[in-house]
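Working notes for the structure below.
A single protein chain has been omitted from the complex, and every remaining protein chain is retained in its original position.
A, B and C are the chain letters, set down in written order, and residue numbers restart from 1 in every chain.
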Amino acid sequence: MSDIDLGKRPSANRSGALKSRLTSWDSIILVLTGLVLVIASISVDNFGTSRNFTFMVLDLLPIILIALPMTMIIVTGEIDLSVASTLGLTSSMMGWLWNQGLSIETIIPICVLIGAICGVVNGFLITGLGLPSLAVTIGTLALYRGLAFVVLGDGAVADFPWNYTGWVTGTIGGGAVPNVLILIVALALIFGIVQHATPFGRSLYAIGANAQAAHFSGIRVARTKFWLYVVSGAVAGLVGVLWTLRYSSARADNGAGLELAVVAAVLLGGVSIFGGKGSLPGVLAGVVLLTALQNALRLEDVSGQALNIVTGSLLVLSVLLPNVTTAVRGNWHRRKLRQASAR
Amino acid sequence: MAEANARPEDQPPRLEVHDVSKSFGAVAAVQGVSFPLFGGEAHALVGENGAGKSTIVKMLAGVHRPDTGTLRVDGVDVDFAGPADAKAAGIAVIYQEPTLFPDLSVAENIAIGNQPLTKLRQIDRKQMSANAERLFRRLGVPLDPDRPARGLSIADQQLVEIAKALSSEARVLIMDEPTAALSAVEVERLFAVVRSLRDEGAAIMFISHRFEEITALCERVTIMRDGKHVATELVAGLSVDDMIRRMVGRDLSALFPKQDVEPGEVVLEVEGLSRAGVFKDISFSVRSGEIVALAGLVGAGRSEVMQAVFGVDPYDSGTVRVQGRRLRKGSPRAAMAAGMALVPEDRRQQGLVMELSIERNVTLPRARKLSRLGLLFGGAERDHAATWTGKLQTKLGRLSDAVGTLSGGNQQKVVLAKWLSTGPSLLIVDEPTRGIDVGTKAEVHRLMSSLAADGLAVVMVSSELPEVLGMADRIVVLREGRVAAQLTRAEATEESVMYAAMGQHAMGDAA
Amino acid sequence: MLRSPRTLLSVTSAALLVAGLTACGGTTKDSASNTGGDSNQASAAADPNAAIKEGLKIAFLPKQLNNPYTDVEVGGGKVAVEELKGEYKLVGPNDASASSQVSYINTLIQQQQDVIVVAANDPNAVCPSLNQARAAKIKVITFDSDASKDCRDAFINQATTQGIGESLAKMALEQAGGEGEIAVLSATPNATNQNSWIEVMKTELKKPEYAKLKLVKVAYGNDDDQKSFQEAQGLLQSYPNLKAIVAPTTVGIAAAARYISSSSYKGKVAVTGLGLPNQMREYVKDDTVKKFALWNPADIGYLAAFAGAAMASGKVTGAEGEKFTAGKLGEYTIGADGEIVLGPPTEFTKENIDKFNF
Partner (left out) sequence: MTVTSDRSAPTDAPLGAPAPKRFGGLLKTRELGIVLALALLVAYTAIDNPRFLSGQSIRDNLLNTAILAVMATGQAVVVITRNIDLSVGSVLGISAFAVATLMSNNQDLPMIVALLAGLAVGAVAGLVNGVLVRYGKVPALVVTLGTLYIYRGITYSWAGGSQVNADELPRHFLTFANDSILGIPWLVLIALVVVAAGSVMMRNYRVGRELYAMGSSPAAAELAGIKVARNLLGAFVLSGALAGLAGVLYAARFGTVDAAAGTGLELNVVAAVVVGGVAVFGGSGSVWGAALGALLLTVIGSALAVLDINQFWQQAIVGALIILAICADRLVAVRIARSLRKRDAHV
């Protein structure tokens, strides 16, 4: 990262651009995911079944939804570790409000709003006071989770109306397609378009790759980031609602530790932790890959923990491999220059 | 004849650069440069910005490895794996921009790496501060050794850097524009110390744009241009004009001259613009069809002024008017909406997003105008980018290539395309031809000239005198954040501008 | 530039919520009719003479793995399944959370087990998937801590809630020496059976013979060793004159005993409750603990397996009054709400503890 060493910058030649595009991690991950799905449905009993599909969709629901805004945030070079705690807080609030006798139809928007407010706090601390997002969101991670426990203690609220809990766990017309899949697809589409086909999306990459140049191009860096955190909070809130309904149980500890899974999935999907690089399809693939692996391994009675090793390794490799290839290319290029000018 | 009244023949040069080349990506920064540096001499290294001076320094410092060629210390080939090796070889470097550790104390910054130790191999802080004290006394600066480096003024930072270099009892001392931020008194003290070092037998390499300093300090000078070695001669035998001519490498007339245009109505009006600690009470105006140059030394505050005008930096007081309407401060968007465009000084950090494709860079400021129903379709952007890179005859492979893969000159064209595509009525160009090859330079000059001819108002910040004199209708010279002189094309000569920039009494002050 | 996508997002997500969720009028806690949906109760009639099928796939899903108590329970289950010539399987989360348990239930459904023997981490959170299991013709037996009635076929109750509550109170009285302050160190505040025992205990304490006994606090160690350990510390700091700590959970009692035995309170404060002989042996030997109680957890797993097998074979349906034999444990009768009671707990002391190994 030392800004002195210009030598580090890989000066890919013209064809290199295409090569690196093909060998870019997010395309690798897409292929990888495809392979895993195919192999699993061939070799693992009951993996391909429609019911298992439903289960998988339900399992990846929280991660995939939270990953949508998280991708944007990391693309701008920031991070939000407080999402899982926001989820927990909204879940607690949902239970509490429900006990207060509010109607579920009012509770749900309120919960999304609470999530957004959590995001506002993050956004203000980070863009308003210019605090490092890592430290801030580690702080709010503890804070929001703590508040969640304050609200609901260690208890649980369970008696949510069946037609709602049923909707979340159910499938369209009792078929193979789970209801929540509509939600996932819709949100994924919206975020995908915003990130990849709008000026706003373009600005995210500019901010992440070079905030100063973005500023010089008339992009409102701070404001952009602020709203990303708000959206991230709102989505986390929504997921809090869905989580509560899926398990028909509002608890303060819901979704504890999910933030790491989400960040892992996003990075696995080829988004650079430095910002400026990464695509949503890659991230979606990353999430699917993780969930599918988990599901398949469980069906094969492999302990879920063995998967931790796979997840972790994939995560490190997703950054390590590109770096290694880059370094190799760089050296090769320099050597070539040496020979060229030696002549 | 140079060697004659330098060191005796028998003893090899303390440090020798031999046929060294270095290139970054497609940009060849240094090509086959050789010159010796003897113990006991002060040797100046001069050249325009981008001539490759700093690259030479970084190679001597062990930051960069030469692609080809060798460095010799006392006649022996050396290969520096890193700065540590260079240090070990007795080479101390004072960089253009200070490299202090803000969180460490001043004394510690000076001593870092070889702090005095107690017998328990612990750091002897008393001793450390004492050493710093001694150095500061020698430099005659009142600095508290125990305060942290964070918050030191640029000048003080520079002085600490110098103290750092002195402390290492270097046998070779390399100074890359150490005086840029120093006051006359401080400069004199520095020189006194450097002279004594030289007399003790150290080899000094001195880089500066201030010719009177060079003549005051150095015996010999090496001149570089476009990464190549031009000459190494006795300073005594050279006039300032000779040096400049050799640096620029061509007579000023050879530069593409700006064609005369009848200036139209006033486009930009800056009044009493001030920012604490950066610039004060800056006023000037630009008419359409006019090219106004902001000249001055590095650190005189030229870029800062224009960045404040464009809104990327804030300012404390004063007003900026575009076509008579007052501009909201601190908002690049407002500036863009008012028809302003800024081609910034630092291409890599401010002008372009190196990782992004050429296409994306060109369309960055116009993305919203190009989108339909808030959506962007690849086609629109590509066509737009293609048109403008075409207009500027940018040499590129595919628009989807990362802009970082282009040569300096073509990168600059991309930046120009990016901003011209916004159809500005006022174009601010900061160091438009820094570090780009002569050919492209001429193209850029031609372009600016024709833009002006089409009624565009142009503000040009440039450190290259020939460029300033060749292109500008009027020249605003800044010194230490204030307007030192406003010269018309007729009044402007190298001397008048230089003198104004350096604060010597000259006709410049009349303006 | 920001306005458009932001509003776009909030609007659509809101819209989706409405579309997906508010399809039906204002639902509040009161108006909610939460009948856990398809509670397909005992379907076919029982056939008492039906033979126990062989090769039944019986899966155990405890609250969490690597909990010594659980290990003993499922150990018993394993033995039973072997006697039944079935296929034994043990799966479970590493954290005692309901959400991860659900994933495992789903997996078991996929693997088409015949019986799922589960200890619910949250009586309600597991319900939807348990009902899916039953819909897939899988018999669901709960043990250790029950799920809500309408999503399981039978519940193996280690002992009547009444019985345990009473013996806890009795031991507390003895250990405290007839009078003084006592405190309870329980598992999680929403652990089903711990709470019911504590309730009984409290009612017991109202009786005259317990008049001198004062329950000052119920602390929660979340069945986490470290947490319990520190909760024990907290108790003694807040209540200097504490006479006895009653821990109705094996993790809690072990932690409390370990803290007391290593602290200056040893000998002053008594520890009792429900614990595993193997874990408690050293503390009983060093007199930190005089007496504690427990049923034989191995038998719970054992009984659960047999109950499950009986059901899967159509021998019983889970209706009250039905009878079945559980190997070495003899005959059992299904009680109200499909409850099957194991029997009275054993009390362990210095004298008898070496006779037990679990």
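The rule is short, and it goes like this: a contact is a pair of C-beta atoms (placed from the backbone, for glycine too) under 8 Å apart; a residue touches a chain by one contact, two chains touch by 3 or more.
As the structure is a prediction and not an experimental result, all values here were calculated from the model.
Within the whole complex, touches from the chain that is not shown fall on A, B, C. Checked against the hidden chain, the listed residues A:L134, A:L189 or A:V328 yield one contact partner: A:L134.
The residue touching the chain not shown here, chosen from C:Q226, C:T325 or C:N352, is C:Q226. When the omitted chain is restored, the residue from B:V17, B:L37 or B:A61 that touches it is B:A61.
Across the interface with the omitted chain, chain A contributes residues 1-5, 77-79, 125, 127, 129-136, 138-147, 149-150, 153-154, 207-212, 214-215, 221-222, 225, 252, 257, 260, 263-264, 267, 273-276, 303, 305-313, 315-316, 319-320, 323-324, 327. Of the residues in chain B, those that touch the hidden partner chain are 61-63, 82-88, 93, 95, 99-105, 108, 112-113, 115, 117, 121-123, 146-148, 150-151, 153-154, 275-280, 301, 312-314, 480-482.
Where chain C meets the missing chain, the touching residues are 65-68, 92, 94-95, 225-226, 229-231, 233-234, 236-238, 240, 254, 258, 262-265, 278-279, 281-282.
Following the convention adopted for this analysis, only the chains that are shown with their structure count from here on.
When the C-beta contacts at A-B and at A-C are tallied, the pair with the greater total is A-C. The most central chain, judged by the distance from its Cα centroid to the centroid of all protein Cα atoms shown, is A. Using mean Cα coordinates as chain centres, the one most removed from chain B is C. If each chain is reduced to the centroid of its CA atoms, chain B and chain C end up 74 Å from each other. Rounded to whole angstrom units, the spacing between the C-alpha centres of chain A and chain B is 42.
Rounded to whole angstrom units, the spacing between the C-alpha centres of chain A and chain C is 35.
Residue positions of chain C touching 2 or more other chains: 1, 4-5. The set of chain A residues that touch two or more partner chains comprises 198-199, 203, 219-220. Interface of chain A with chain C (complex): residues 45-46, 49, 51-52, 55, 59, 98-99, 101-106, 108-109, 112, 116, 153-156, 158-167, 169, 179, 182-183, 186-187, 190-191, 194, 198-200, 203, 219-220, 223-224, 227, 230-231, 234-235, 238, 243, 246-249, 251, 253-256, 295, 298-299, 301, 304-305. Interface residues of chain B, counted against chain A in their complex, comprise 21, 23-26, 58, 63-65, 67-68, 312, 332-333, 335-336, 342, 344, 349-356, 360, 363-365, 367-368, 370-371, 374-377, 397-398, 400-402, 404-405, 418. In the complex of the two chains, the chain C residues touching chain A come out as 1-2, 4-6, 8-10, 12-14, 16-17, 20-24, 26-37, 89, 91, 93-94, 97-100, 102-104, 106-107, 109-112, 122-125, 127-128, 188-190, 220, 222.
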